[in-house]
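For this depiction, one protein chain was excluded, whereas all remaining protein chains were kept in their positions.
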Amino acid sequence: MNVAVPIPALSVRALRAGYPGGGDIVRGISVDLAPETILAVIGPNGSGKSSFVKTLAGLLRSREGSIEVTGKEVTNLSPARRVRAGLAYVPQEANVFRNLTIAENLKLAVEFLRGRSGVGPAQEAEVLAMFPEIARQPKVLAGNLSGGQRQMLAFACALVSNPEVLLLDEPTAGLSPKFVEETMQAVLRVRDAGVTVLLVEQNVAAALRFADEVMVLVAGRKSCHVAPSVLSGADLTDLFFGGASA
Amino acid sequence: MVGQLIVDGLATGLLLALPSLALTVVFGILKFPNFAIGATLTLGAYAAWVANTFLQLPLFAAGAVAALVVAAVCVLSDMLVFARLRDAGSIVLLVASMGLSLVLENICRFSFGNATRNFDVAIERPIRWHGLRISHEQLTSAVTVVVCVVLVQLVIYGSPLGRAMRATADNPTLAAVRGVERETIVRITWVLAGALLAIAGVLAGLDRAVDPLLGWSYQIPAFAAAILGGLGSPFGAVVGALVIGLAEELSVLVLPTNYRQAVSFAIILVLLLMRTQGLLGAKAVRR
Partner (left out) sequence: MIAYLSTLVVLVSIGVLVGLALNFQWGVAGLVNFGVVGFVALGAYAVALLGPHVGWFAAMLCAAVISAAVSTILAFLSIRLADDYLAIVTIGFGEVVGILLLNEDWLTGGALGIANIPRPFVSLVSAAHYDAVLLGFALALVALTFVTLEILVRSPFGRALRAVREDPIVAGALGKPVLRLRIGAFAVGGAVMGLAGALHAFYLTYIDPGQFTSITTAYAFMAVILGGRGSNTGLLIGAGSIMTLLEATRFLKDALGVVDGAQLAALRLGLVGIGIILLLILRPQGLFAEPRKRVRDFFPDDDVAADRPAAAALSARAWDADSPVPSFQHRESEVSSRESQV
């Protein structure tokens, strides 16, 4: 049956990357993300999940392979250029500017996005509507916010750039269960608003509950890429600790 | 007369605010203490002197020319030296800046010798106000510095560029993923530092005279001022400079005048021992 294949929101081909002077940590990963999908990347400690997402964001230079965002090649672009191409990133830690106020954080997030469509007051208002607590206190220094509030601000700053693809590095790390739930709900809303989300998650339960697709990384390689319902507890134990690769 | 000392102290402090600002801005964004501050100031003084003496430019224009020249030199130094050591750690950068200091100072010495030079300006009588003596140089200095400082503060705290600079200082990788090109901000920082140091060079040359060691005499007080205000805080640098200027002038009440430089050093030492954050900055103690 002929089905028209939409351009993947994110297309990664044979990506290799590592830290200067060291070996490959990302060892040839290929994956496609359809638009408006949530992909959770899970895997044991040291499997290279964080490095993978950093490579996508441009913080780690790739050695081989390609990355495309809605068909546009971004492999050799600096992180700043990737944001303008529609790829937003929320790091795990240090994801807001502590010495700037909330308002300044948000202003900065849109000021240097020459050429990015859809950025503007309307988009900002939409995003702030999702995070009312942040909107309420623009003059507070980001460093004085609680962990959960900083997380929301970090989200908001990434979203005001009107991204096609949003990369999240362990968004629920260190959050209480209530906040984990809230954060994941926010991620769902973001997807429903048309954004494709790739998130790295240690919290496998949350990942499996909310994600549309799951990719397991083991030792820098893609072990499998399936729907969450397909994976059982036994499968996961195998994949995480058995060293099997597809 | 304490009143006169305070006037002189404010004048000294204001002049010091410019190199102190330059130092703190470079530290905040490039993460290392720049030991070439003094030599850069000297270079600015000589550049203005050449423009003033050989090109017959009035001091204001000569200063502008100097600012352009020094800004260019700073950007060039970054491209040739600091960019290649960008992630080498602050000690390497620090030692490299010491090397650069030697180069800049001795380019001046080679070209102009050790003799002192003076700007070609009309000599005017000091202003007398309520029994205090304020020279025209001090007034020019003060006005120039205040204008510069206000402009810089407005830019840093109220403009997109300033936000980008503060963000880069806070977290360069995060700034990158928010659309701020780090290298652009770095170059702009050098231009700013260079311009400030050139202007300071002109004012210092007015105050004393131009010789190869002119900038060096401001180096330690500038460090003291920046540390006092908290390395990385532009506002703190200015406040720190005023305090150091006043302290140096008022110190003659208790110390022989030759020990003024020692005052700055003593302040640094006391500060770092007791209150390592300065007024408004980051911690200095290592674990």
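All chains are identified by letter, namely A and B, in their written order; residue positions are counted from 1 within each chain.
Assume a contact is a pair of C-beta atoms (placed from the backbone, for glycine too) under 8 Å apart; a residue touches a chain by one contact, two chains touch by 3 or more.
These numbers were taken from a predicted model, which means no experiment stands behind them.
Asker: Out of B:Leu10, B:Leu68 or B:Val95, point to the residue that touches the absent chain in the complete complex.
Answerer: Of the listed residues, the one touching the omitted chain is B:Val95.
Asker: With the missing chain put back, one of A:Ala9, A:Leu59 or A:Val218 would touch it. Which one?
Answerer: Checking the options A:Ala9, A:Leu59 or A:Val218, the one contacting the hidden chain is A:Leu59.
Asker: If the hidden chain were put back, which residues of subunit B would touch it?
Answerer: 31-33, 35, 81, 84-92, 94-96, 98-103, 105-107, 109-110, 113-114, 173, 220, 223-224, 227, 231, 256, 258-259, 261-262, 264-265, 268-269, 272-273, 276, 284-287
Rule of thumb we're sticking to: only the chains that are shown with their structure count from here on.
Asker: What whole-Å value do you get for the distance between subunit A and subunit B if each is reduced to the mean of its CA atoms?
Answerer: From the centre of subunit A to the centre of subunit B is 43 Å.
Asker: Of all residues in subunit A, which touch subunit B in the complex?
Answerer: Within the complex, subunit A touches subunit B at residues 57-59, 78-80, 82-84, 88-89, 91, 94-100, 104, 107-109, 111-113, 157, 161.
Asker: For the complex, which residues does subunit B have touching subunit A?
Answerer: It is residues 160, 163-164, 166-167, 169-171, 173-182 of subunit B that touch subunit A.
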